[in-house]
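Here the complex is missing a single protein chain, while all its other protein chains stay put.
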Amino acid sequence: MNYSGILTQLIVGLSRTMILFIVSSGMSLILGVLRIPNVAHGSFYMIGAFLSYTIASFLGDVSYSFWFGIALAPIIVGLLGFFLERVFFSYLYEREHLMLLLLTFGLASVLGDLVKLIWGAEYRSMTTPVFLQGSSEFFGLPVPNYNLFLLFIGPAIAILLWFIFNKTKFGKIARAAAADKEMVSAVGVNVNLIFSLTFVLGCILAGLGGALVAPIVNISLGMDHSLIMEVFLIVIIGGLGNIWGAFLGSLIFGITQSFGILIWPQFGIIFPYLAVVIVLLIRPRGLLSSTW
Amino acid sequence: MLTVKDLYRDFKGFMAVNGANLEVTKGEIVAVIGPNGAGKTTLFNLITGHLKPTAGIVQFKGEDITGLAPYKICRKGISRSFQIVNIFSKLTVFENVQLALFSKYSKTFRMFSKASKYFIDETNSILEKLGLLEKKDLNSELLSHGDQKVLEIAIALASSPDLLILDEPTAGMAPRETERCIELIKKLSKEYGLTILFCEHDMKIVFNIADRIMVMVRGTTIIQGRPEEVRCNELVQKAYLGDIC
Partner (left out) sequence: MVKKSIILITIFTVLIVLPLIVPRFYVYLTSIILLTGLLATSLNIAIGYCGIYQFHHAIFYGLGGYGTALVITKTNLPYYIAFIVGPIVAVLFSLIIGLICMRLTKLYFGMLQISLGSLIWAVVYRWYSFTGGDDGIHGIPVPDFIADAKGNYYFTLFVVSISIFILYRIINSPFGKTIQGIRDNPIRTVSLGININVHKLIVLLIAGFFGGVAGMLFVVVDNAVFPDMMFWTYSLEILIMVLLGGMYTFWGPFIGAIIIVTLRTYLGSITQYWPMILGLILIFVIFFLPQGIYALIENFVKGKAHNADS
């Protein structure tokens, strides 16, 4: 492969990293505020992808079907998250923390099979929307339009999240609640509502990631599992509950992974793990330590 | 026995301990008092190694122990209880104290002998001292709050420390429990010759049992002296005591 081929490969890899970032930022939020490493997060992502496929194929080959998928799938996933949070999680906040973690394991297992029940075990694939097909020149390199679109949307989400958590009242309260739950509820804030909203926001991000990834991968069972491992790593590298940490972590993960697969196709997946180990040796609490 | 010289601790720009000085000699009961947030617990954490000081020196028996790991400091003979109840909730009362003895005699790596055969007499005698003997087979999470605090002292005592540090030993106790706890501290000092350093917000207790008192305000030591001296010191009155004198 020539030099520009490698660069193109890298940019494509980087654009997929943006999807990882969007999903990881959702995980990071839930982790930062609720202190749950939500194993079911991968399931929400997978459901987002399947939903977006279903919505697109329901609407048929029209130009707006993709946008409908991108808008609706995360919302439905968010509603599902809301339902689960109210029915299950909210009863466990006062209990031993381990129970909450195990619950997310259980939910991941149930949701995975529900997807199998609803969509079946076959691969699904959907096409990229017409206006995002083809490729453009990007610094002199041919890059598929859809990947350029992803490169744009990742930072946009990052800025949006930064805005929500630094400039809005909800965000400030959520950060305070993450630091000291008792204190915040003592001043009369409904902490449960904050928890619930944060959880839903996290789920929406997972669903959005799924909807965005749908056109460029085979939508299949098991995508929940491989993703959750990656997201855990990213959140650990980046520092917990930190949006920019998730961004940085995703970049490190994406770059080491794309290079790794380029160098050693069979076992390239080892490289991101090596990166994690190195980061942890230098900074046990992650690159950007949790600010909240 | 314990000397703290110009100790500082900075939490991201906030000086929690800002020039603390303390002197504890053998056999004394020394109290640290000060308004809420004066840095008493932080000071204790600095002494016992749970936090590392930004600057300053902690000396124990003439040896510099500044910034050592907590378990090393413990082995040098400083033992502490905590402000919040800090026991091993799923173990029995007996096992709680016994665990401290395992550590004291370096038996924590013994894997193939029966734990229940170790240190029965020593554990019982400590429990007896503190009046917990009848409850020894109870699961410690079932004890009353007062008993749990006493159990904490029992655990601290088990490592037969030269210096016992108690962080608000009577916090959250009912009046009768408080009385019992004060008697206990006095007894430990008189009958067993323990050196005790404690902090407390209840003035009556402090002036009742302390040989010497150190006053901390906003992280800084204002004075250390005998109760009468402290009571009548102008700075202290202004900062803290109001109109007791």
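Lettered A and B in written order, each chain numbered from 1.
Just so it is clear, a contact is a pair of C-beta atoms (placed from the backbone, for glycine too) under 8 Å apart; a residue touches a chain by one contact, two chains touch by 3 or more.
Model, not experiment: these values are computed from the prediction.
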Query raised in the report: Who touches the missing chain here, B:I57, B:L91, B:L133 or B:M203?
Result: B:L91
Report task. Out of B:A115, B:L142 or B:A174, point to the residue that touches the absent chain in the complete complex. Result -> B:A115
Query raised in the report: For the chain left off this view, which of A:F88, A:W244 or A:F259 is in contact with it?
Result: A:F88
Report summary line: In the full complex, chain A touches the hidden chain through residues 35, 37, 39, 88, 91-92, 95-99, 101-103, 105-110, 112-114, 116-117, 225, 228-229, 232-233, 235-236, 240, 266-267, 269-270, 273, 276-277, 280-281, 284
Report summary line: chain B residues touching the chain left out here are 48, 50, 70-72, 74-75, 79-80, 82, 86-91, 95, 98-100, 102-104, 107-116, 118, 155, 159
